[in-house]
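A protein chain is absent from this complex, but the other protein chains hold their places.
Going by the order they are written in, the chains are A, B and C; count residues from 1 in each one.
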Amino acid sequence: MDWFWLVPALPLAGFLVLFVTEGKLPDKVVAFVGAGSVGLAALVALGVGWQFVASGQSSFSLPLWTWIAVGDFTPSITLYLDSLSLVMTGVITGVGFLIHLYATGYMWQDHEEPKGYSRFFAYMNLFVFAMLMLVLGDNLLTLFLGWEGVGLCSYLLIGFYHRDPANGYAARKAFVVTRVGDTLMALGLFLLFWEFKTLEMQAILAEAGSLTPGMATAVGLLLLGGAVGKSAQVPLQTWLPDAMAGPTPVSALIHAATMVTAGVYLIARMQDVYLLSADAQHVVAVVGLVTLLISSFTALTQTDIKRILAYSTMSQIGYMFMALGVGAWSAAIFHLMTHAFFKALLFLASGSVILALHHEQDIFKMGGLWKKLPIPFWSMAIGSAALVALPFTSGFASKDAILLTAYDNGGWLYWGGGALAAGMTALYTTRMMIVTFFGRSKTEPHDDSKANMWLPLVVLGILSIGGGWFGIAVLDDLLGPIKSFSHFTPLALVTIAVPLLGVLVGWLVFSGRVNVSAVVESGLGNGLRRYWHGGWGFDWVYDRVFVKPFVAMARINKNDVVDLVFRITAALARGLHYIGALTQTGRLRWYAANLGLGLVLVLLIVLEVL
Amino acid sequence: MAIEVPVFHVLMLAGVLFLLGLAGVLVRRNIMFLLMSLEIMMNAAGLAFIAAGAVWGQPDGQIMFMFILALAAAEVAVALGIVLQISRRFDTLDIDAASDFNG
Amino acid sequence: MILAVVLLLLAAGVLAWASERFVGANAPRVVSVLAFAVGLAWAISEWLGGPAATGLYAAQHIEWIPRFGISVALSMDGLSLLMVALTMFLGIIAVVSSWDEIETGHGFFQFNILWVMAGVVGVFTAMDLFLFFFFWEVMLIPMYFLIAIWGHENKGYASMKFFLFTQISGLLMLLAILALVFVHFRSSGEITFSYEKLLGADVDPAIAMWLMLGFFAAFATKLPSVPVHTWLPDAHTQAPTAGSVILAGILLKTGAYGLIRIAVPLFPQASMDFSFWAMLLGVVSILYGGFMAFSQSDFKRLVAYSSIAHMGFILIGVYAFNEVGLQGAIVTMVAHGFSTAALFMMAGALQHRLHTREMSRMGGLWVHAPRMGVMTLFFVVASVGMPGLGNFVGEFLALLGAFGKNVPLAVAATVGIVVAAVYGLYLMQRSFQGTPNPDVAAMPDFGARDMSVMILMAGALVWVGVYPQPVLELAGATIATLGVLP
Partner (left out) sequence: MTAAGISALLPLLVLSGGIVVLLMVVAWLRSGAVAFVGALVVLGATIVVTPLALGTGTQDIDGLLEIDGYALFFHGLFAFAAVATAVLSYRYLKPRAAHAQEFYILLLVATLGAAVTAATDHFAGFLLGIEVLSISLYAMIAYPQEGRGPLEAAAKYLVLSGAGTSTMLFGMALIYLVTGTLEFAPAGELSRNEQLLLAVGQAMLLIGVFFKLSLVPFHMWTPDVYQGAPAPVTGFVATVSKAAVFAVLMRYALAVGVVDAEVLRNVIVVVAVLSMVAGNLLALLQVNIKRLLAYSSIAHMGYLLIAVVVAATPQVRSFGVETALVYLAGYVLMTLAAFGVVTVLSDADEDAEDLTAYDGLFWRRPVLAAVLAAAALSLAGIPLTVGFIAKFYLVAAGVDGAAWILVWALIVGSAIGIYYYLRIVFAMTKRPEAGTQAPPVAWEGVISVVVLGASIVVLGVFPAPVIDFVRALGGP
């Protein structure tokens, strides 16, 4: 296990190689370095995980060096492995490798960017490194290092095609909005440090009992702020749909499988703090619930395939948050893992479709593709089934666990909201599948995908189905019991039935068998659709409350109002100079008169008149 | 016959003379008159010295007066040289003409 | 030895000036680099040699003006050593980075650079308040010349503003120094400007507050802090690249150094009483500086305002009155020296190539110059406060310290990191990303020399970011002896 440090080091090395060579390497070598470093990391992680599980230890620390040592504040760079971080590491390196592999094909001869191939993999490798630091750090500062690092890579990759200002805008929006969350999180770190004089997570968790409820709530909410930003939950969710501007593998890796779930990881990791504060936990659950509802409704109205998937990601993470909020820690992580599988699959498959259609992303310009693009279609179908949580898929296993625990721990509201959203999920997924793959063909695809592109799809497809079994088999041991569908109560049956119902309704509506245009085209229907389409108006409000005033004030104050004070002082001095200069007339008699006036002045002072 | 003149009166006279001289400097434009006015101011001071010397019964006041006279003469000598040159280079004795410098 | 180094720089300045006439236009630059290299080597050797039993790496004491108890007292402890090393390093960087920028007066240019640095080294090592003030002012005049002679279109205004601000605040400091000396004289009967002796001066609290404010005014102006910051954007915008590098990298740090070394230790209680206001100024600097940075359209002005924001972290760190905060301030000093200096070099390189600093006339430059793009990105990211790079360590520690002192202010200051992201990425977007500006047909990328300088700076930032321990240890030894922490 001493080789453990290689797991983050390998992607970092890959990044450094690609960075130093400045894109001068041949593309094949780049692909080898870029994907190979992550693949190797995955292998090492597998080996280390095997050893770890075999050793029966509950945790393992690998101290590397002391980062900062100032008085009590002595965070070190220490890799910490326990079941939670092991699962995360597996997802990051495993799914990450598959996506890298896929990207070697997807980005191949992407001529839009000179030397873009190398740059892309450099960023991707850096991302994997940062994400690993996030989950492997034993203290919150290292976690924060990874946290910010993945944010940076997300920024870089969203804006990968930097010539289009819209991409740049999306990238900056992602970075800045998540930074808002990061700020709250940083405050949480400060608070924790001054409470515990350490940021080491295990030490904090061990001592957490000493927190007052108020303090626990404060810490919980501040950390939640960070999580909400990173995981695109209400109210900081607005960046994620725009983040789809990045290349599709990026969306799969960062904005579906790994980075956006960092918030879930954080809260799961700090669960002992949340256990101390029912209020904070409650807020977590509500955030999840609201997000999953809002985003699943919004997904229904989107036409861009990647935006649909983005909203679906938000809603799935909403499930995870809800799970965390109701204390279903293992279920949340389980769903995190299965979601990584099937959402990566969905994105990659949609990427294949997009590539085949020459970067067309509007589902209404697709159609009838199921025969022409069989591998993407079947991948998409499997992924959708898992997303919808049809029985015997991985998504079913995890979502079912969440909903049932939500009912047990949280009550009707959480279960009902989750179930409603599950229905909506089924509805919009069906819509996406039908519109994209069936019906009349609108654009002619050309499929030239190679093994490096379809292989990941196949593997992820298998995982999307089988991952559930794996989860039940392994994670139960590792993370603690995951509630599962072992008991067939009526509620469980309803939970199973809702997605099926959603699929059925979707099929009826979107294949045209039931005409709902009257409802959709009505005033209310139209309005709702527009409202949902715009993401429930969050962007609109933020734009008017924060962005526009800030920009307007900046424009007005470009010349720095503070400087005015000094400019006025200077102008005053100049004015006095001119006035003074006027007295210097050059007339001798005026000068003499002044002498007389001065004489009078002095005599007045002397005689104490003045 | 000694006539006692109160020192205060002499001082008043000196003061008046001084102010007269000053007023002359202020109102006259011809340099010659300016110089005369200056002489009046100086002599006012000299008169004050004599009065003061008389009060204390010392010769110092009168000696000062003689110094003043001597210096005034020297000053006027230089001044007249300057006046001569002014009348040549400015073609006038109006002091207001010599106001090239200002600001 | 310290005096010898100061004199070495001064002499090298004269030599550089003379060498232009007698050897050639290249000679001054070589002389300059050599002098700084010797200085850096000296600093490093002192570092490696370890401190003496007194905790000092070097010390010197020569009578100067006995009438007032003034002496040339120079000593170098950890903090001084750190700052001197940084000075020498950035000296080399400044010279190399502006190798081709200056077209006339190479000799006098290098003369000024060397003399500024000599003054700076003096400031960082002076142990006599008169000497401190002396060096404090000595570094201004050459800096003034650098801006006034080799500056850009509005150099007269900018250099004058720079000089006036620092001079006037310096006069207040002089007044405070003298008042302190005479207060000490009244109580002890000894007239002295010795820092150590004045540390023990018994000053009435009400008077101490005023004296402290006199020092604070000078240091806050130099730092600079809002509301006396307005000289900085002008000075930076107009200064030649080397001038900006020195100004941002070193000169601003003398203000921070003054706070840490002089203002706070001399008047601990008054500083403590004042800490809320100082931190408030810091917070305002962070937020307002960031806000103003965003509103700029001039590359250099933007970076200049960002400097103001960074300096705000130093203020809150110093006045947090705990070790974490102080260390944060010191690390910020070092890290900001690298990151902002590099950004100014980038601005200079762009201006050299495009003859403009207006970002509206840039855009999409990555296409022409990916190396410049990458390096700009790196330093923007650093100044945005990315963990793993030096600025983060400094700012995080400063905020952490501030949080322990005053929670609301710390919260407000933390908002600054969002603002930093806004203006930092905006800078990147407008210059290197986006649609390539059709007016820019082509632009030469960085060559090996520029690139090696940049990588050196980047390496330094990474070093401070992932292993700041050497910096922390050097500074920590000093902090322990300052005796200002409760």
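Definition applied: a residue touches a chain if its C-beta (ideal position, glycine included) is under 8 Å from a C-beta of that chain, and two chains touch if they have at least 3 such contacts.
Just so it is clear, the structure is predicted and the values come from calculations on it, not from any experiment.
Every shown chain touched by the omitted chain in the complete complex is listed here: A, B, C. Of the listed positions C:S19, C:Q60, C:S159 or C:S275, the one in contact with the omitted chain in the full complex is C:S159. Within the complete assembly, C:I65 is the residue of C:A4, C:A52, C:I65 or C:I455 that touches the hidden chain.
Annotation for subunit A: contacts to the undisplayed chain at residues 573-574, 576-578, 580-581, 583-584, 586, 588, 590-592, 594-595, 597-599, 601-603, 605-608. Although one chain is hidden here, its contacts on subunit C can still be listed: residues 64-68, 104-105, 108, 130, 133-134, 137-138, 140-141, 144-145, 148-149, 156, 159-160, 163-164, 167-168, 171-172, 174-175, 178-179, 181-182.
Residues touching the missing chain, restricted to subunit B, are 7, 11, 14, 18, 21-22, 25, 31, 34-35, 38, 41-42, 44-46, 48-49, 51-53, 55-56, 58, 60-61, 63-64, 67-68, 71, 74-75, 78-79, 81-83, 85-86, 89-90, 95, 98-103 (touch as defined at the top).
Assume only the chains that are shown with their structure count from here on.
In terms of their C-alpha centroids, the spacing between subunit A and subunit B amounts to 95 Å.
Annotation: 37 Å between the Cα-based centres of subunit A and subunit C. Rounded to whole angstrom, the centroid-to-centroid distance between subunit B and subunit C, based on C-alpha atoms, equals 64 Å.
Residues of subunit B found to touch two or more other chains are absent. Not a single residue position of subunit C touches two or more of the other chains.
Contact residues on subunit B toward subunit A in their complex (touch as defined above): 22, 25-27, 29, 34, 95-96, 98-103.
Considering their complex, residues 581, 584-589, 592-593, 596 of subunit A touch subunit B. By the touch rule above, subunit C contacts subunit A in their complex via residues 161, 226-227, 229-230, 233, 288, 291-292, 294-297, 322-324, 327, 364, 366-367, 370-371, 374, 377, 381, 385-388, 392-393, 396-397, 399-400, 403-404, 410-411, 414-415, 417-418, 421-422, 425-426, 429, 432-436, 466-469, 472, 476.
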